[in-house]
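All protein chains of the complex are present and in place, except for one that has been dropped.
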Amino acid sequence: MAHDTAHTDVIPEQGHLEHKDYMDSHDGPAWGGGKRPFKASYGKLMMWYFLLSDAFTFAGFLIAYGAIRFSMPTWPVPDHVFSAFPGGFHGWPLIFVTVMTFVLILSSVTMVRAVQEGHRRNKRGVMFWMALTIIGGAAFLGCQAWEWNTMINEEGVTVTKNPFSTHLQGGTYLTGAEIEGAGFEKVMTETHGKTATYYLEPGAEDIEENRLFVKQNHQKEVLAGESFKEEDPYLITYNHDTHLYEPSAFKTPDGSIHKEAFGPIAFGSLFFFITGFHGFHVFSGVVFLLIILINVASGLYHNRSNNYEMVEKIGLYWHFVDLVWVFVFLVFYLL
Amino acid sequence: MADLSYEDSKKLVFKGMALLAVVTLIEVAIALVGKGYVIEGFHLPVWLMYISMIGLSLYKAYFIVYEFMHMKYEVKGLAMSVLLPTGLLVWAVIAFFNEGNSWNQRRTLIKEKNAETIDDTRKSTGSIIDLKDVKNLN
Partner (left out) sequence: MSVVNYDEDVLIKEQGFDDHFHDHHHGDKYQSNFITTYIFSQDHKIIGKQFLITGMIWAIIGAGMSIIFRLQLGFPDDSLTWIKPLLGKWITVNETTGIGTLAPEFYYALVTMHGTILVFFVLTAGLSGTFSNLLIPLQIGARDMASPLLNMLSYWFFFIAGVVMFCSLFLSTGPFAGGWTAYPPLSALPQASDGSGAGMTMWVASLVLFVVSVLLGGVNYITTVLNLRTKGMTMWRMPLTIWAFLITAILGLLSFPVLVSALLLVMCDRGLGTSFFLSEIFVGGEALNHVGGSPVLYQHLFWFLGHPEVYIIILPAMGLTSEVLSVHARKPIFGYKAMVFSILAIAFLSFIVWAHHMFMSGVNPFISNFFVIFTLIIAVPSAVKVFNWIATLYGGNIRFVSAMLFAMGFVSLFISGGLTGIFLGNAAIDIQMHDTYFVVAHFHIVMGIAAFFGMFAGIYHWFPKMYGRFMNETLGRIHFWGTMIGAYAIFWPMHYLGMAGVPRRYYRFDNFETFSHFSQMNQFITIAAIIVFFLQILFVVNFFVSIWKGKRVTTKNPWGATTLEWTTPIDAGHGNWPGNIPAVHRWAYDYGKDGVEFIPQIVPLTDEEKENEADLH
């Protein structure tokens, strides 16, 4: 095939069903029968319609996400939640996920290049660009693994626990002395071989719900005394020594003492579920790409009547994964 | 790419990459600038941020489908047969979000009602509907 061969002219797939001479041997209206009205092989049509239905699966998830988010009085602020960066950096809002997004965009670009080389029947070109795409996909998965790990193990977000939330009212975090001054008792207990220090109302049972802590962050910097406004985001620190969540005590302008509340648990479950489902698509995409790469290398497609259409079809799938990420990125990280 | 040469379409791909990257950066910038992270004290109205971010995302989606997935070069019927059905989701989005919102309101209402203290001095009138409540409702 020549360089500028339009991909709409790709010869139909092998086999007896869509035979080239049969499909293309006559003129006549596109919808007149004996023709492919969309000028696309059945394989590509099937891929398109499969992707359409898969889009509805994701739509089901994302719409459910929206409904749940609308039903919650508070929701974590994304640029507060997603602000870590590899190498121990903190307070870099949305930077890491932007990098992830670039990785995925790049792998989409290399995929387009692979398809283009396929049209020229340039086997080595196809292999080169597909290999890059696979690397991109794997890199994205690696990023996601890092992000999940940070959220679960550093920040303590799980599918059933969400320490991120926003304040419903302004206030000031209290020091230990202030809490004691308000009549609470200081308690020090051993857990996991470390000492946990918290405050209880006299007579209150020593259970998670009743404990008040002095605000400190994951770097063990004490933040007591700091003030915050209504709607400011916060994170209930997960203490890695004691394996305890540490909801801090704060005082509102009217003088009453409150405790940080956990955020809607749906946040964590939806985040892990939906990004997980997307990641699963990326993962299967990488596997398919690998298989097809091997087939390309073996020369399987080179002499097929439809040439590298298989590369084109997996390309569609791969771009779809990118497409879904646009919306996942929008609803989880931007809005 | 139907009418483009190989070189041209190659260029187009890398242009596309730049475009997607830039749009993504703009989105992130809107999020960060708009919420006051970059310029102290400067905020964008929330509705403006949301609309522009949703708009830009839709543009990215359009670009991926039309350029990377080659929808632009397919027969129009094919494009419509894939794209039009997604219109069915519009009503789903409206209805589901409206529902979510109404669960929220209902829960708030229940919380408020639970917190209300009942006026013990009000003796039962024997009727199911308290006239005082009726007046309050109007």
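Every chain is named by a letter (A and B) in the order it is written, and numbering of its residues begins at 1.
Assume a contact is a pair of C-beta atoms (placed from the backbone, for glycine too) under 8 Å apart; a residue touches a chain by one contact, two chains touch by 3 or more.
Quantities reported herein were computed from a predicted structural model and do not represent experimental measurements.
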> Which listed residue, B:26, B:48, B:80 or B:95, touches the chain dropped from view?
Replying inline: B:95
> For the chain left off this view, which of B:6, B:50, B:66 or B:103 is in contact with it?
Replying inline: B:103
>> Given that one chain is not shown, which residue among A:150, A:269 or A:305 touches it?
In response: A:269
>> Tell me which stretches of subunit A touch the chain missing from the display.
In response: 15-19, 21-22, 26, 28-29, 31-34, 36-38, 41-43, 45-46, 49-50, 52-54, 56-61, 64, 67-68, 71-72, 159-160, 264-266, 269-270, 273, 277
> Taking the full complex into account, what residues of subunit B touch the chain not shown?
Replying inline: 85, 88, 91-92, 95-96, 98-100, 102-103
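By definition in this document, only the chains that are shown with their structure count from here on.
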> Where the CA atoms of subunit A average out and where those of subunit B average out, how many Å apart are those spots?
Replying inline: 17
>> For the complex, give me every residue of subunit A touching subunit B.
In response: 3-4, 6-8, 30, 37-40, 45, 48-49, 51-52, 55-56, 59, 63-64, 66-73, 77-79, 93-94, 98, 101-102, 105-106, 108-109, 111-113, 116, 119-120, 315-316, 319-320, 322-323, 326-327, 329-330, 333-335
> Which residues of subunit B touch subunit A in the complex?
Replying inline: 1-6, 9-10, 13-14, 16-17, 20-21, 24-25, 27-28, 31-32, 35, 37, 50, 53-54, 57, 60-61, 64-65, 68-70, 73-75, 77-78, 81-82, 85-86, 89, 92-93, 96-97, 99-101, 103-104, 107-108
